[in-house]
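Note sheet for the following structure.
Of the protein chains in this complex, one is absent; all others appear in place.
Moving on, here comes chain A:
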Amino acid sequence: MQKDPLAPHHSQARSGPLQGGQLTDELVPALAAEEAGDPFTLAGETFTSRLVLGTGGLPSMESLERVVRASGTQLVTVALRRVEAVAGNSMMQVLDRCGVRLLPNTAGCRTAREAVRTAELAREAFETDWVKLEVIGDEQTLLPDAVELLDAAEQLVLKGFQVFAYTTDDPVLGRRLADAGCAAVMPLGSPIGSGLGIRNPHSIALLRDAVSVPVVLDAGIGTASDAALAMELGCDAVLLASAVTRARDPERMALAMRQAVEGGRLARGAGRIPRRFHAQESTAMAGRPEL
């Protein structure tokens, strides 16, 4: 018997504890197959998962491993801090074991100078020229400083970095960053860690339309529907951390985000119906009995 690939798989739904990274494939083979056939490229590397995971905010390395595996991510962000402030090698052992690629960030930098130096240190430590460029201009909102950001992006591109630029949702700035040679433009949906979702979806759609490099929605995701919306707006991927790591059940939320990104991507490709002011019946009026 041929299985309907779009049929829901309620019979396989489960409510027990999650176990490892195979779960999504068991739950939704149709989506998994679609995902496998829909790879995308970042800085010359091909990925099948469109979910980029930030690692900050988890209580333990055991939970990090479970979250990484449940999310299906192939790319995670990491940071550098003074040795006294960090707890040994365990995080790198977990990430090595999971086989994910690393995207070091410049979190906490306030100036282009500081961000460039941090990127150079990250290249030395992690042996990658990929960097998530973050140059913060305001303590309360952690919003990017556009002037310093563009300056740092230009410098880092000249130094041979693959720059993933964390930016506001301004389509003009996005285009300037893409023109500067950034490998990807990463607009925020709302402030980092706020969980406010995508406050200006139209800006994200405009930015998507304005650049030809990959667009990764970064920051502000609060729950699965936000991640799905990002994909429906045409983003190539979603980067999130707090929404998973600070959820009551991070592992379950990681799986939710994985499926939301897949669902949003599928919906984008499927083409949504136009919005209507009034209703349009979905059951034919022809043949209606008179009762």
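As a working rule, a residue touches a chain if its C-beta (ideal position, glycine included) is under 8 Å from a C-beta of that chain, and two chains touch if they have at least 3 such contacts; residues count from 1.
The rule we apply is simple: contacts and distances are computed from a predicted model.
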Missing chain's UniProt protein name, "Sulfur carrier protein ThiS", "ATP-binding cassette, subfamily C", "Monovalent cation/H+ antiporter subunit E" or "Succinate dehydrogenase cytochrome b556 subunit"?
-> "Sulfur carrier protein ThiS"
Have a look at A:I136, A:A152 or A:I192 and name the one touching the chain we're not showing.
-> A:I192
Of the listed residues A:L51, A:A70, A:V100 or A:A122, which contacts the missing chain in the full complex?
-> A:A122
Which residues does chain A use to touch the chain missing from this display?
-> 54-58, 64, 77-89, 91-92, 105, 107, 117, 120-122, 124-127, 192-193, 241-242
